[in-house]
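Note that one protein chain is taken out, while the other chains of the complex remain in position.
The chains carry the letters A, B and C, assigned in the order they are written, with residues numbered from 1 in each.
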Amino acid sequence: MGIIKKLPAHLEKFPGGGIAVTSLETILLQGQSKSVWYLLFGTACCAIELMCTGASRYDFDRLGMIFRATPRQSDLIIAAGTITKKMAPRLRRLYDQMAEPRYVIAMGGCTIKGGPFYYDSYAVEKGIDHIVPVDIYIPGCPPRPESLLEGCIHLQEKIRQQKLSDWQEK
Amino acid sequence: MTRDELKDYITKQFEGKMTLLDTGRHDPMFEVKPADLLEVSQKLHDDENLQLDFLCNLGAVDTGEIFEAVYSLDSTTLKMRLDFKLILPRDGAEVESVQKIWPGANWFEREMWELYGINILNHDNLKRFLLPDDWDQGHPMRKDWDAPDFIRMPEL
Amino acid sequence: MTWPIATAELFPIFSYLYELLESTGLPQPWLAIVVYTFLAVVMFGVLALLALFLVWWERKIAGHIQQRFGPMRHGWHGWYQTIMDAVKLLQKEDVRVATRDKPVFFWAPVICFVAAFLAYVTIPFGEGLIVADLNIGILYVMAVTTFTVISLLMAGWGSNNKYALLGGMRSAAQVVSYEVPMVASILVVVLFVGSLSMVDIVQAQAGGIWNWYAFRLPFGPIAFCTYIIAATAEANRTPFDIPEAEQELVAGFNVEYSGMKFAMFFLAEFVNAFTVSAIAVILFFGGWHGALLPSWMWFLGKTFMIVLLLMLFRWTYPRLRVDQLMEFSWKFLVPVTFVNIIIAAWFKYAGWYW
Partner (left out) sequence: MPELRTEEFQVNMGPHHPATHGVCRMILTMDGEKIVKIEPVIGYLHRALEKICENRTYAQCIPVTDRFEYVTAMSCNQVFAMAAERLAGIEVPERAEYLRVIMLELNRIASHLIFYGVTAMDLGALTPFLYGLREREAIIDLFEMTCGQRLTYNYIRVGGVAKDIPKEFIPKCHEAIDVITEKMSDYEGLLNENPIWLVRTKGIGVMPAKLGIDYGVSGPVLRASGVDYDIRRDDPYSIYDKFDWKPAVHQNGDCFDRYLIRLDEIKQSIKIIKQALEGLPEGDIKAKVSPNFKPPAGEVYARVENSRGELGIYIQSDGGKKPLRVKMRGGSYCQLQALPYFGTNCFIADLVAIFATLDIILPEVDR
């Protein structure tokens, strides 16, 4: 990430550097979007659906998504399941431990706005978007594997629409 | 023993210590005075004809005026069930720990202490465990508990 | 009449290139430098591609064993999936833990990567396709592949993470204990060939499938079995993958590594798997020998078959526990290999061996 952050600024000094930057941008973003490794992170019901999505019938691996156990090597954290007030600092910590570029999918109602635990619950964090920035929301309780796959495909599209200059250090 | 025989047996054996309540809908429900808890529990656990060696459940109830601690027992050998409860005052509720008799009561009692604020005497590990470590909003399972971010479900 | 495809040998190309270079009249030390740099670059490129291919292949095989497809969407059956993975890993942030041991943390992946490639100096990819035919070939390979363990230990220590440290210690214990049966099973072959040179070992198996040591009863098959078990452990693959046991140690020694540093570990793992398979082929399956096809194809084909075997192990077996792993090595493999050597040596001494 370090080199790439400064790359456009350096390249554009040369004649024809702009072309190099745009073609480089395409390759890099394609690479990023086509190899999204997700963190094995599941707290509640959605984790079972996450497991099913990785299993034979739905198969995450088709999209090039494999799981990593350590946050350092993963690009995507699928917050599958309720995040309680006790868990919230841990989620933030996991997010902080991930290497950039990193993405978050909020899977299920609980992570979006507390879901079925919005009312009358003293322990549930009402939405994870004030703990970590969320890229894709997938509603459902729990969402079906198809919707999770769809969400991941949307995420890939979203990654491809980025600009290399967005990452540049200011 | 059928349920009726059990009721008779208990009222005979534990005269004055356990009184039969009519609120138990499926299994017999008795009331025990907090002071008698340890003695009664030990006897229930050791009695040849009861052998209630399995603590199914232990939970507190807040009715608004009083606390109750409900013990659900089971015998793995004689296959019968029995419930009893303690009536505790709402402020300064204290109950003796039964983990010497049923070690599994440990966590149930911790939970009572944490969520209801019922003090457990002679408990070996009375530490916070369900709520966040920095929780400072009291005992959330009490009926009169409230907090700024606690939203009640509107009546339909 | 020669079979047309058999003329697709690579050696003539290289010798032609060498002659071309010689004709420029470059003085000797410079000539050697140019040649070896060229070879190093070619070797690196080939191995990097091989490793990427192996990752993809492993994922496909895993998928098909598990009744799914594996990578499907990126290219035909996801063929450029691993290239995309590499591109992504290249641009990941390099997380440097604040509490790390700076030099150790930095050098661990580099050493791991380099050690994995060093072995290829003496591995003959085909007839004449060898960088340097050292007379201590197999000994050299054994020596340099052991560097890997130092790097894993360094990674474990440098990360300043308990899981990583446990992983590093485990890998050290494991590699040290499996080195013994591995070398001992290699010795059987060396004993009969009478040479440590890779080319000599391969040449000794010329002349047909019955000359391959894997099929020479009784010592060959035993030595091969012990070798392949020890090699699986050497390459840190399931059922011996305890240094990075995902369910126990999260990711073991590489738990704190991200981006390119992790990619180095990852590629080195697959290069190591390829190395041990290549050595198995050289020692037991007649190296490049085979009919009709050019020699390098035979060599690669056989090696891929052994890699396939390792992959089948990986997707079938559970993982051993750390003490059971040691026990298996010291109480079973080591005695078996030693008995094997002693009897083989006796046969050799008595001149009974075919």
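Please note the rule applied: a contact is a pair of C-beta atoms (placed from the backbone, for glycine too) under 8 Å apart; a residue touches a chain by one contact, two chains touch by 3 or more.
It should be emphasised that the depicted structure is a prediction, and the values quoted were computed from it without experimental measurement.
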### Task
Give me the visible chains that the unshown chain touches, in label order.
A, B, C
### Query
Pick from C:Leu21, C:Leu39 or C:Ile65: which residue touches the chain that isn't shown?
C:Ile65
### Query
Of the listed residues A:Val21, A:Ala44 or A:Leu149, which contacts the missing chain in the full complex?
A:Ala44
### Task
Out of C:Ser15, C:Asn135 or C:Gln324, point to the residue that touches the absent chain in the complete complex.
C:Gln324
## Note on the structure
Those residues of chain B that touch the unshown chain are 23-27, 29, 53-57, 59, 61-63, 68, 70, 72, 74, 76, 79, 81, 83, 102-104, 106-107, 129-132, 140-141, 152-153
### Task
For chain A, enumerate the residues touching the unshown chain of the complex.
40-45, 47-49, 51-52, 55-57, 69, 81-82, 84, 86-87, 90, 94, 116-117, 119-124, 141-142, 144
## Note on the structure
Against the hidden chain, chain C presents residues 62, 65-68, 162-163, 166, 170, 238-239, 241-242, 245-250, 315-324
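Following the convention adopted for this analysis, only the chains that are shown with their structure count from here on.
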### Message
Can you compute the centre-to-centre distance for chain A and chain C, using the mean CA position of each chain? Integer Å is fine.
### Response
35
### Query
Between chain A and chain B, what is the separation of their C-alpha centroids in Å?
45
### Between chain B and chain C, centroid-to-centroid distance (C-alpha), Å
63
### Task
Could you list which residues of chain B touch at least two other chains?
none
### Message
Residues touching two or more other chains, restricted to chain C: which are they?
### Response
none
### Message
For a test of understanding, state which residues of chain C touch chain A in their complex under the given definition.
### Response
59, 63, 66-74, 78, 81, 83-95, 246, 250-251, 254-259, 262
#### Entry: In the complex with chain A, residue positions of chain B that touch it
130-133, 137, 140, 145, 147, 149-153
### Task
Using the touch rule from the top, collect the residues of chain A that touch chain B in their complex.
85-86, 118-120, 122-123, 126
